[in-house]
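Got a structure here, written out as structure tokens. Questions coming.
== chain A ==
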Amino acid sequence: MIVEPGWYMALAAALFLIGAMGMLLRRNALVMFMCIELMLNAVNLTLIAAGRALNDLNGQVAVFFILVVAAAEVVVGLAIIVSIFRLRATASVDELSELKG
Partner candidate 1 sequence: MGVVSDFLKALKVTARIMVGTMTGSELVTTPYPDEKRVKPQRFHGRHVLNRYPDGMEKCIGCELCAGVCPADCIYVRGKENDPHNPISPGERYGYVYEINMLRCIFCGLCVEACPTEAITMTHLFEFSTTNRADAVYTREELLMDREGRVPHMFPDDPLVDLSELDTADGWVRATAPSGIAAYEGVKMWQGTPGPADWSPEPTQEEIDRRSEDG
Partner candidate 2 sequence: MVELALFALMGLGALAGAVTVVMARNPVYSAMGLLATLLSVAVLYVVQLAHLVAAVQVIVYAGAVLTLFLFVIMLIGVDQVVDTDERLRYQRPLVGGVAGLIILFAAALTMLGDFDWVPPATVMNPDATNGTVEAVAVPLFTDWVLAFEATALLLTVAAAGAIALAAYRRRRV
Partner candidate 3 sequence: MTGIDESLATDFEDVVWESSHGQQVARVPREQWRQFAEAAKEAGYEMCVDVTAVDWMRQRPERFEIVASLVSMSRQSRLRMITTAPRHAPEVASLTPLWPGVSFGEREVYDMFGIRFEGHPDLTRILMPDDWEGHPLRKDFGAGTVPVQFKMSHQVR
């Protein structure tokens, strides 16, 4: 039995939903970051599945770009978290709501 593309879409949707919930529920900046990665992965999965279903390699190319951009984002984001932590010794975004250095 072949797996329908819809199944992949459903899985991706579930992953995205979990990621979004985590984004909203957690206060730890690092975990929130990971939730973003979860959501990006969900998107990637839809792209791959759609590309497979539509027989279009551009889906994979798009995933490739997303991967690179995600890597860049993580690099910068983690650097920011580290430098914030140096100042405030906390990774909870609630504590960082003021835009004071």
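One rule holds in what follows: contacts are C-beta pairs under 8 Å (C-beta built on N, C-alpha and C of every residue); 3 or more make two chains touch, one makes a residue touch a chain; residues count from 1.
A quick word on the picks: all candidates are chains of the complex that A comes from, given by their letters.
The structure displayed is predicted, hence computed values, not measured ones.
Asks: My understanding is that every option belongs to the complex but just one is in contact with chain A. Which one, out of 1, 2 or 3?
Replies: Selected candidate, touching chain A: 2.
Asks: Sort out for me which residues of chain A touch candidate 2 in the complex.
Replies: 1-11, 13-15, 17-22, 24-28, 30-31, 33-35, 37-38, 41, 44-45, 48-58, 60-61, 63-65, 67-76, 78-83, 85-87, 90-92, 94, 101
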